[in-house]
Structure formats: C-alpha cells, structure tokens
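A single protein chain has been removed from this complex, and every other one stays in its place.
Take a look at subunit A:
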Amino acid sequence: MSVVTVQLGQCGNQVGQELFDIICSDAQEGQRKAYSESSRERFFHQSAQGDLVARAVLIDMEPKVINHSMTKAAMSGRWTYGHTSHFGQKQGSGNNWANGYCVHGPRHREAMEELVRREVERCDRLAGIMAMMSVAGGTGSGVGTYVTQCLRDIYPNSFILNHLTWPYGTGEVIVQNYNSVLTLAHLYRLSDAILVHENDTVHKICSQLLNIKHISFSDINRVIAHQLGSVLQPALTPDSHGVYSRNPLGELVSSLACHPEYKLLSVCTIPQMASASIAYSTFSWPGLLKHLRQMLISNTKMEEGIDWQVRPPSVHPAAAERTRSLKGPGFNTSLANLLILRGKDVYSTETDGFQDPALYTSWLSLKEAFNLWKSPVPFNKYEKSATLVSNSQALLRPLDNMVGKAWNMFASRAYVHQYTKFGISEEDFLEGFTSLEQVISSYGELG
C-alpha cells in the first residue's frame, strides 16, 4: 500500500525532500529485497523510463523552495519528484495563517485537490495521506490546514496524518504562537494523528549528539527526516505474520491514537551520532532500550542529559486509585507507545521495560497501550536503532507554553487586526484557545 505525501510551505517542502532522500537511499542500501520493494511501493512509483518518482505533491505560495527541493531531488540521481506534481504561486502568505487559510487556500482549492487526486489515483492501494508542514508561518500552517480540511472531505475514510514542525521558542516568526494555535485547533478536528517535531529539541540533537558546530536548517531537517523515516519504513507488526506490514499510517494511528482527545505524537530515536563515529561504536539492545525507556519516562528527547532519578509510580493493586501524589516528580505518563526496532538481533530483544503498566494510564489495557514493530534491516547506516513514537504528556508543556504566550498576546489584542483583515474574527481565536485548553487539560489529567 502507498502513502501520498503532501509537502506544504517552506518547511514542509524542505523536510519532505530530506525524508524521501533518506527513504530512497535506505531502501537501496539494504540487500533485503522484500524490504526495499515494500518501501518503494509505499513512497515511490516508477516512471515510464524506470525512474523512481516520489508519491508527493509539493505546495507552496512562493516558488523558490519548491524549485530548490525539486532540483535537489533530481540531482540525487536516485529519485525525482513528478514533473507536474507541484503547485507554486508567486507571493507567499506572509506569516499570516488567515491569509493562507482564508485567501490562498480557497483560491487554489481545485488545483491543489487535483494534484493530490492524481497522486492518489496512481496508487494501487492507498494507505493514507501524510501532510507535512510547519505551524509557525503562513503557508504551511494556513494553507496546510485548509488543504487538510479539503482532503478530509474528499477522503473521509482514509487515514490522514499531519507531520508538524513546531518552531523555536524564539526568533522565527513573531506571530508564530497565533499561527500555531489556529493550526492545531483546526487539525485536532481533522487529522487522525499529529506527529510533532520541535525545532528546539532537534537543534539540541544536532549540537550535542551530532556535534555540528554551525547548524543549518538542512541539518535540522535531516534529523527530522531520519526519525520520521525510521517510523515510516517497512516493519513487521505482531499481526503481519512475517511479511512487512501493509498500512503504515493505519497501523500507526490505530496503535497510538485511540481516543479523539489524544492525538499528539512525539518521536525519539536512539542512537543518533555523527556519521563518522558510527563505524567505531557498538550498541547492545539492552543498553539502548534502557536509555530509551528512561528518555520516555523522564521526557527527554535525546540520550544525553537524561534524568535517571525519575521513576514510574508504584502500582497499587487497585491501579485506578493512583493519584498524582504517588508519582515521582517529572514523570511522563503515556497513553500509548509504539516501539520500532530495526537492525541486528531484533527478534531476540527483550522489551519488557516498556510493558510495565506503571508507565501507562489506567484506562487502557496494556495490550492496547503498547505495540512493537521490528525489522531485521538496519536503518540508515545504524546497525541497531530503536524509535519510540509516544502518545504521552511529552508535548504538554510545549503546547501549554505556546497557548499561554498566544493568549497573553491576545489579551492585549496585539496583531489581531492583521488576521481580521483576512476574515478571521476574535471569536475564531477564542474557539481555537478553548479547544486547545481542552486538549491541555485532557493530557494533564493523564498522570
């Protein structure tokens, strides 16, 4: 089955390009035929000339980034974007969600829908649609939300996953918190699951784990693409009976997003290091998984600076009676986790540490809360690697910060005139705030 990717805005188009690049080279390097065939079918189709063409639609309101991504793909010599699979305009959305959602989106609806429809029809079987975008700017967030809404209408029964890049706390776009609130509030109604990468976290990974001195956006995007690739590449699931699972998005959504109130997924991957060091490092599964588990419960997104003091609460016989006071400080409660192991010896690996009921909320059985995927094919040069996709409180604090800052700004009505001139009212803002406060409160009550 195949996934159609929709890349939106500067960020979506840059991250998407890196993702396809990693997926393509990973599938080629592996000698395992079944793996690479499965991966190809998922993300590429073959042109009449036999070239690999990404199952992707590129959308932006200005031409520079699309051109750049398409050129980069063509220069790789391994894969390309479809020659007509892009939609560009001349003038960007100017960091204004309302401009993207109320003006650019509706104006170009037909053209954008048509591109996606063509890509969908090219798939023998559609697994679902993944929309990639940032939440800070205008095009990714505004047009991205609008496109997601259109796709939800056209494909009411398909899985739609949104991959979102959250901006740095400071310094990208001053109205980023408004744009984020409006995007998230809308997507929460439309999307099946929302997979989030935070720029701040990824930046730290680049500087501390990969030892990059002058971090550029392509470094950041490569890390995101690596983590995302390790989630989306083929894997064996418990019920796939030894063949690679067929529906990556569907299985991801059904194992992690079981309740409409909880759709925010975070990702962490271990190990991550400078590529020059990989050859000189050895890893053991118990070591990797021990770190990964502590990263989960202490809510640390990388293997450095983990707080080893954080422990899961002791589970009482009546688990339902657990209260806040019993929990260790800083403990991150999960609703559901998906562990993906790739590489050597995956079949003999113990994953008991993640099957501890104390890690999870009480109202979901362990069988539903924990899922494990495996693939014996090493991913992207790492002999062994483990990725954890988690529906937990991990994003609670950044979300709360984002909403808090936006609310403070809204209280003085700063910048609101920029939105109302495109047709977004103060009530629309309030609605957005209300629905996100609801999400915050729901995640808060998990633990």
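The rule we apply is simple: a residue touches a chain if its C-beta (ideal position, glycine included) is under 8 Å from a C-beta of that chain, and two chains touch if they have at least 3 such contacts; residues count from 1.
The working rule: contacts and distances are computed from a predicted model.
A single chain of the complex does not appear, and UniProt lists its protein name as "Tubulin epsilon 1", one of "Protein preY, mitochondrial", "Tubulin epsilon 1", "CTLH domain-containing protein" or "Cytochrome c oxidase subunit 3".
When the omitted chain is restored, the residue from A:K33, A:R125 or A:H214 that touches it is A:H214.
Contact with the undisplayed chain is limited, among A:R117, A:H203 or A:K290, to A:H203. Checked against the full complex, the candidates A:N96, A:T145, A:S230 or A:N371 give a single residue touching the omitted chain, namely A:N96. Seen across the whole complex, the unshown chain contacts subunit A at 10, 62-65, 68, 90-92, 94-96, 138, 168-175, 203, 207, 212-218, 220, 403-405, 407-412, 414-415, 417-418, 433-434, 437-438, 441, 445.
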